[in-house]
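Note that this complex is displayed minus one protein chain, with the remaining chains in position.
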Amino acid sequence: MLEHLAAIAADGILLGLIYAIAGLGLSLVLGIMGIVNVAHSAFIMLGSFFAFELFERLGIDPIISFFLALPVFFVLGTVVYRMLLTRLERVAQAQGLVAMFGLMVLIENLGTIVWTTDTRVITASYTNSSVVVGGLFIAKVKLIAGILALALTAIFWAFLRFTLVGRAIRAMSQNRDAAMSAGIDVRRLSTMMFGLGIACAGAAGVALAMIFPFSPNTQVQWLAWAFLVVILGGLGNVANTLVAGLIVGLLQTLCAAFLPFDYVYLVLYVLLAAVLVLRREGLTLAVRRAI
Amino acid sequence: MLSLFFLPSTRESASGRIYRRAPWLLALSVLALYGVLGRQLFLLSTLGTVFLYIALTQAWNILGGYGGYLNFGMVTFFGVGAYTSAVLFQYWEISPFLTAPFAGITSAALALLIGIPTLRIRGAYFALITLIITFAVQILVLDMPFTQGALGIYLQPLSLTPLGVERLFYYLFLACAALVTLLVYAIEHSNFGWALVAIREDEDAAEIIGIRTVEVKWIANCLAGFVAGVVGGLYAQRILYIEPTGTFAFDISLNVVLMAVIGGAGTWQGPLIGAPLVLLVADALRVTFTSEVNRAIFSVIVILIALFIPGGIMGLWTRWGRGRAEKAAAGGTQGARADEQSVQ
Partner (left out) sequence: MNMSRTTSTLRIQEIVAGYTPGHPVLRGVNLVAKPGHITVVLGPNGAGKSTLLRSIAGFLRPSSGSIVLGETEISALPPHRHIERGIALLPQGRSTFPELTVTENIELGGWTMRSDRKRLRRAVEAMFERYSHLRELRNKPTGALSGGQQRAVEIARLIVSDPTVLLIDEPSVGLSPIVASQVYRELQALKAEGRAILLVDQDVRAAINVADYVYVLNSGRNDIEGDSSAFHGDLGAMVRRWLGV
């Protein structure tokens, strides 16, 4: 029994690490820039298919795709920011939300045109093997994906905390005017930050594709998970996002183990509602910034 | 202060009001007449769908258009309404015509349930939750025993000729569309509508002047839920077979947003323009394109409208009208302008 529990916990933690990076990009873009990226999970979906294409066509392992996704999606993010969001800063919030919603629908349907609605999986050499860690059988893919996710989280955390650019990005979110008078090019850093958020989404897509089946038109479910992580962890804080991811991961595996069918969704939404009610103040403050 | 009393009254004369409303009333009469005279099943059915969407989009418009809180999951209310009526029929054989109001109430209750946590806080949380909750509700309906999962629920066909059925639903949905439009018109010209607009423009200021913003948003959301639920209940009787994926199709949510945004959110005319236009264009595109391409095209249109034409077609129309009025005023007397400034 105890062993069973430990296995569930290990599973939950590894999943939680991946949920953390799925939420991280959303959290940073929302917390630091005040942009509600409704299209976040659409970029996650693109990340999954990025790994899928590289794997199917060129035989590139998803571990490598994980790192390749970072620069590719960074560039994609900056392009999207330049095209849409600089314009979006000048329109009302509801207007911006509609535009992001449109972007989500656009990406999802372009995805469906290219890849159809078929459900895909990536079967790498290690997909069905497991390793024994301290007497526990752990699926190798989950271990790998979890470690990759943890590494990425650590990189983001260190970047925002220890580099001057990272601090400038945080400064920009705390006092935009003062940051500008200090000489910080807010437009450029915003582009960069959005690029980083999308890079994170792309990498999360790769990690998720290693474990779960995926298709273009089910991407919104990842928005639900990412959003739960963001609400639980608060906005724009890497460490809290990690903790929130772990909680969500553990919760999911526990529910799946002890409750019948998809009650996990019910638990998820009750939790979502509860956190929204409880964290009201903190969430309101952060969202008032900009769009 | 005194000068306030000399401001031209904003209330139109009775004849002016009739003149303004005449085209709409005329259109309504023509449509009502067509219900009797028309014999083409396809046309009647298509128009019925247009009316259904007008009702849904108007319902969305209350909180989304006037209040600025966007619901990206309108289908949830619609689908829950449809299922309420279908389940009531399945177990007790009550006709959806009788249970439609109850379907509305169920959806309104769900709207309240969603609104309580999400509308108390500002910002986009409501929009995000409505978007992702569709997914959860769909899965629940798939898994619950009493909804029969993916099997779906069959309803009793009406004992009418096909033409009779189409006419019946033509009139039902026309009535729904007209009533909801009337409701939205009334809201636009009431304190409630004014409060919603205040919330959209500046929620802080709205609170300061004493608007109970949270309650206003809740009511608006419940109204939307009620309308969508009733329409959903009637829809169940129309298509006679309800199953989770079709009833909770994301397309319905998407269409509602498209119609409102393209026609012009926050005006009572917007959905009247948007719904037929989107369905017409979608039908025209369907001949040559798949539905994915179709949606991709529409999403680009929505992005462009959101970024460059706030207010959609109605926004363009009013700006064009104002431009003309200004041109006319510039040619007019200077005295009128001086008055205007002294009032400020």
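Every chain is named by a letter (A and B) in the order it is written, and numbering of its residues begins at 1.
The criterion applied here is as follows: contacts are C-beta pairs under 8 Å (C-beta built on N, C-alpha and C of every residue); 3 or more make two chains touch, one makes a residue touch a chain.
No experiment lies behind these values; they were computed from the predicted model shown.
Engineer: Considering the complete complex, identify which of A:Ala6, A:Val75, A:Val131 or A:Ala182 is in touch with the unshown chain.
Structural biologist: A:Ala182
Engineer: Who touches the missing chain here, A:Arg120, A:Lys140 or A:Arg170?
Structural biologist: The one listed residue touching the chain not shown is A:Arg170.
Engineer: Which residue numbers on subunit A touch the omitted chain?
Structural biologist: Those residues of subunit A that touch the unshown chain are 164, 167-168, 170-171, 174-175, 177-186.
As a working rule, only the chains that are shown with their structure count from here on.
Engineer: Could you state the distance in Å from the CA-based centre of subunit A to that of subunit B?
Structural biologist: 33
Engineer: Which residues of subunit A touch subunit B in the complex?
Structural biologist: 36, 38, 84, 87-88, 91-99, 101-103, 105-106, 109-110, 112-113, 217, 220-221, 223-224, 227, 231, 261-262, 265-266, 268-269, 272-274, 276-277, 280, 283-284, 287-288
Engineer: In the complex of these two chains, what residues of subunit B are touching subunit A?
Structural biologist: Counting only subunit B, the residues touching subunit A are 64, 68-70, 72, 116-118, 120-125, 127-129, 131-136, 139-140, 142-143, 200, 250, 254, 257, 261, 265, 290, 292-293, 295-296, 298-300, 302-303, 305-308, 310.
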